[in-house]
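Sending over a structure as structure tokens; questions will come in a sec.
Heads up, one of the protein chains got dropped from this complex, but the rest are sitting where they should.
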Amino acid sequence: MTTVKDTVHDHIEIDGVAAALLDTPAVQRLRHVKQLGTVQLVYPSANHTRFEHSLGVYHLARRALDGLGIEGRQADRIEAAAMLHDVGHGPFSHNLESLTYRRTGKYHDDVAELLAGGEVGAVLRDHDLDPEEVAGIVAGEGTYAGLVSGELDVDRMDYLVRDAYHTGVPYGTIDTERFVRELTFVEGVGSGGDSPALVLDEGNVQTAESLLLARALMNPVVYTHHVARISKAMLRRAAAELLEATATTAAELRRMDDHDFLAAIRDCPATAELSRRYDERDLYKRAVWAEYDDVPDRVHDADHATELALEREIAAEAGVAREDVILDVPAEPSMRESTARVTVNGEVRRLERQSPLVSALRVVQRNQWRLGVYAPDSATDRVGRAAAGVLDLDPDALVIEVRKAMPTTLDEF
Amino acid sequence: MTTVKDTVHDHIEIDGVAAALLDTPAVQRLRHVKQLGTVQLVYPSANHTRFEHSLGVYHLARRALDGLGIEGRQADRIEAAAMLHDVGHGPFSHNLESLTYRRTGKYHDDVAELLAGGEVGAVLRDHDLDPEEVAGIVAGEGTYAGLVSGELDVDRMDYLVRDAYHTGVPYGTIDTERFVRELTFVEGVGSGGDSPALVLDEGNVQTAESLLLARALMNPVVYTHHVARISKAMLRRAAAELLEATATTAAELRRMDDHDFLAAIRDCPATAELSRRYDERDLYKRAVWAEYDDVPDRVHDADHATELALEREIAAEAGVAREDVILDVPAEPSMRESTARVTVNGEVRRLERQSPLVSALRVVQRNQWRLGVYAPDSATDRVGRAAAGVLDLDPDALVIEVRKAMPTTLDEF
Amino acid sequence: MTTVKDTVHDHIEIDGVAAALLDTPAVQRLRHVKQLGTVQLVYPSANHTRFEHSLGVYHLARRALDGLGIEGRQADRIEAAAMLHDVGHGPFSHNLESLTYRRTGKYHDDVAELLAGGEVGAVLRDHDLDPEEVAGIVAGEGTYAGLVSGELDVDRMDYLVRDAYHTGVPYGTIDTERFVRELTFVEGVGSGGDSPALVLDEGNVQTAESLLLARALMNPVVYTHHVARISKAMLRRAAAELLEATATTAAELRRMDDHDFLAAIRDCPATAELSRRYDERDLYKRAVWAEYDDVPDRVHDADHATELALEREIAAEAGVAREDVILDVPAEPSMRESTARVTVNGEVRRLERQSPLVSALRVVQRNQWRLGVYAPDSATDRVGRAAAGVLDLDPDALVIEVRKAMPTTLDEF
Partner (left out) sequence: MTTVKDTVHDHIEIDGVAAALLDTPAVQRLRHVKQLGTVQLVYPSANHTRFEHSLGVYHLARRALDGLGIEGRQADRIEAAAMLHDVGHGPFSHNLESLTYRRTGKYHDDVAELLAGGEVGAVLRDHDLDPEEVAGIVAGEGTYAGLVSGELDVDRMDYLVRDAYHTGVPYGTIDTERFVRELTFVEGVGSGGDSPALVLDEGNVQTAESLLLARALMNPVVYTHHVARISKAMLRRAAAELLEATATTAAELRRMDDHDFLAAIRDCPATAELSRRYDERDLYKRAVWAEYDDVPDRVHDADHATELALEREIAAEAGVAREDVILDVPAEPSMRESTARVTVNGEVRRLERQSPLVSALRVVQRNQWRLGVYAPDSATDRVGRAAAGVLDLDPDALVIEVRKAMPTTLDEF
């Protein structure tokens, strides 16, 4: 048994298949992938990695399995999935994901391939586990998968608390012990009504709500902070240029860690300027920062190729180089926790049916949604005007929007 | 200057009129009044007092005043009010308040009297402060009073964080530093539109929301936990008996601290049994636990005399002694923070207009509201049935309600 | 099973005999006995009680027992002892102990009596436990008693961390998880060499040292802070007067809780002035504050009667009332942890043999030792001079000593 001292869960005990997986290159690589990517430019202490997060997810999964009385092979499978759930992440975590996977197929196919091959596959088979089944759990398939990847999963329980601890933000605090103690499996309430599903016990509507509220508080302050978004967009742009300008493939990019990637964009002439800007925190600024309802549907629905075309059009219109314009259209707001199941008065219900907070938080999310167009500081005016034209945005609203987002004294460094 | 080490704010520096007030009997008495009254029966560590809370409120007020650039006599007045804002509390904080003040007049008249007299009055006058003005700030009157007693006051900022720290509950965390830095005074937006008011600066809708959410999370888990409510109701009953059975007056009761009160009800034969139950945690149990909409208006609107009559009627109907029935009808849900002012796009708005969470949390509060009827364990069945009849509650709903509130394994000890 | 949320250990699960003991009056009474007595006058947040400390000690004992593989009746006995180890404490914890037990015999006889009688005795016998054996463990007798009451016991592990948390002092932090994981029982190394004893595993010299260092840091800042000592001496004086002036017996005094005691000294005319001073923090001041080596042996060795005689002599010499002089001679410094056993290189050794810190900390303790003579502020000069004469202290050293202890800005409020 290995014991690790963790900032969030104190001592984490690791044994069995999880201990064997710990020393595989695929898991050790996560030491060099920051959990929050570019958020570190806003919160300088946020340097924690996918590695300790994976240990934390494993720890919570194990505690939940103890509570549920699940043992043996079934437990091993879930513990392995918990430990491995992030090995598919490329450098800078989710930041470059859309890019690397857009070009090479599905994320989960890739995870399945990763788990079947190399030392990880060998360790799993040594412990009588089928890599494909473990990959299935990571993808959320099967009865117990919800524990690792569902609406009430230990993944988000760990990251909320860990991200709060390492940013210093007081908002992500949830009662993880209570969650892992109050989870239960109920037969016949899963999808289709005939499978078992993970449910929070009686008296825990508020426990479930606390998860939503924690995310709602963390989102604007941490996860979607505009400085984090701008720098992420710049790295995504650099990655795209790297793929174009060099022999690097998307598959290779996906296996890089943060060091590899930063070194690669420093070395490549086509990305050197973006790399310098990132390293020295000389970031693009917002030329446009538009609310959800002010953005036309054709922009909301644009696919990647369309986005690139729009960027080029804006650049041409503004009379700046094409690389001086980045268009950043976030995905539609979603709230996976809304379908979490809670027991109320002996009956299993969806959280969204039970809690009025769910729909309110949906509105909040939409209110906080912003489309961004970023450009070098000196070009924001021109690019802003051009983008308003190209994207059919109301220029008045825009100006207001930019002003609305004017630096407060906090969080803006 | 005096420096005090505090669990929540680390070092608190106290000088001027606040330092002089610190050693008055009225302030020192708060050392013996628990901040959370009977919540300590649910969270054993929750033994913090009104005294350290008052220091915390003073500390935050001072930091906010620094940020607002308010100095001199005006600042002294507010700092004194912060330090004194709780001296009017009787034993067990709010728990007995309805009782002691119901019989003797207004709370704020009493505070004004307290501040004008004795050592406190002398200290205030020594520092050229008018006790009546300071009492006015405690009561929320005047331009800057909102800082101590308003929608965004430092009182609730301190208690949320302090109550979380001392219960061990992870929910009350707010960013107090951010609050005191982002408060500003804006002219012409106060009540009536022509007075100045306290407003949160641009970019802080979410800061304001975090205060509401913190309270929403703390409410059911801490402030209105049924064990805390039952024991509070038992102490209130004991206080009423004490006033009836002995020469103790309401005014004397109000000046007791927790020790005096517990000793008094131990000594008085009429309250000895309730006192024993409290001391040994042998509490009444819920005979009824009814939702807001299941309670008829005449019960919602009952005054104190009516409530007493209803209790007697239930006892008679159930065939138990009158003291075996306690009816506990909480006040209507309210949300003072909803009228807090925030700056959005250069315009000062009420939070309730800006944030969809306000109305959702109103629904949540109403969902969490419960009328309770409590009785000794052995009598809950009879009392429950009798109460359903007397109060016109649906007996089916009731049973369900009681079951709904069945002990989970947590928080129930 | 009962689960309690604790500030220090998060969720504490209580079952078996411990859960049954939880609701006995003897254990519930600890809710009203502050863990740190008068330290609350220095650290306003230090209001935690012997009750939550007892839960914490039980929790750590249980974790250690799990680690040691001890189960069944033996485990029950130790868990009961952990839960009950403080029921013998009178009001204000150790503060009045010397007084109450000086007059009535041995502390441990009293504990044995307490455990055998009333509900506690009934619960123990219900669970097939012999109250006398449990009392033995509390007194440190028997093979496994060291876990609850020894050199490396869970009692001090809990109080160091808890006292640090509730004072806000950053010094008491030890790694309790590491302790309970690294404890082991080794045969043939106990007292006399032939019994088993509790030993820290290989690689834990520093773990043991951390316990000593934590205590060394907490001592002057918390446990022996002069304001805590003065107020404790005043309460002790009040208790003595109460026993003399009223029909209250030492046995009754011992069973009071903090509320009873404060109420009793408020009510008794002979103690009303001391009570007022305590309530309003209008404390005596130091007239003498002398170092260990400056105090003659006859004073170090004085028994209680001699101390009282010295007090009277000082008062007469100074021309003040007898009650205006309190002599406070602390016990000889001791360091129980010094005999803790650690494994070094496969061999079990006493910590004092292994660690150079033990003897250094002995010197530190002696350096920090102070004899105090306290008097009302206006009488400190006269009393100081008189005491120097009566106790044969060098008046020059004295003056220096008092100056040395001049208030720093911190901790002195």
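Residue numbering begins at 1 within each chain, and the chains themselves are lettered A, B and C in the order written.
Methods note: contacts are C-beta pairs under 8 Å (C-beta built on N, C-alpha and C of every residue); 3 or more make two chains touch, one makes a residue touch a chain.
Please read all numbers here as calculations on a predicted model, not as lab measurements.
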Options A:Ser93, A:Ser149, A:Thr167 or A:Thr380, residue touching the unrepresented chain: A:Thr167
Contact with the hidden chain (one of A:Asp260, A:Glu273 or A:Glu317): A:Asp260
Contacting the left-out chain in the complete assembly, out of A:Glu71, A:Glu132, A:Glu244 or A:Asp279: A:Asp279
Interface residues of chain A (partner: the chain not displayed): 1-8, 10-11, 14, 22-25, 28-29, 31-32, 34, 40, 43-45, 47-49, 51-52, 55, 165-169, 258-260, 262-264, 266, 279-282, 409-413
On chain C, residues whose C-beta touches the chain left out of the figure: 169-171, 173-175, 178, 181-182, 201-204, 206, 209-210, 213, 216-217, 220-221, 344-346, 355-357, 359-361, 363-364, 367, 400, 403-406, 408-410
Touching residues on chain B - with respect to the absent chain: 3, 10-11, 177-178, 181
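Everything that follows uses one rule, which is that only the chains that are shown with their structure count from here on.
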Chain located farthest away, centre of chain C as origin (C-alpha): A
Chain centroid nearest the full-protein CA centroid: B
Where chain A and chain B are represented by their mean Cα positions, the distance between them in whole Å: 40
Chain B-chain C separation of Cα centroids, rounded to whole Å: 35
Overlap residues in chain C, where contacts from two or more other chains coincide: 3, 10-11
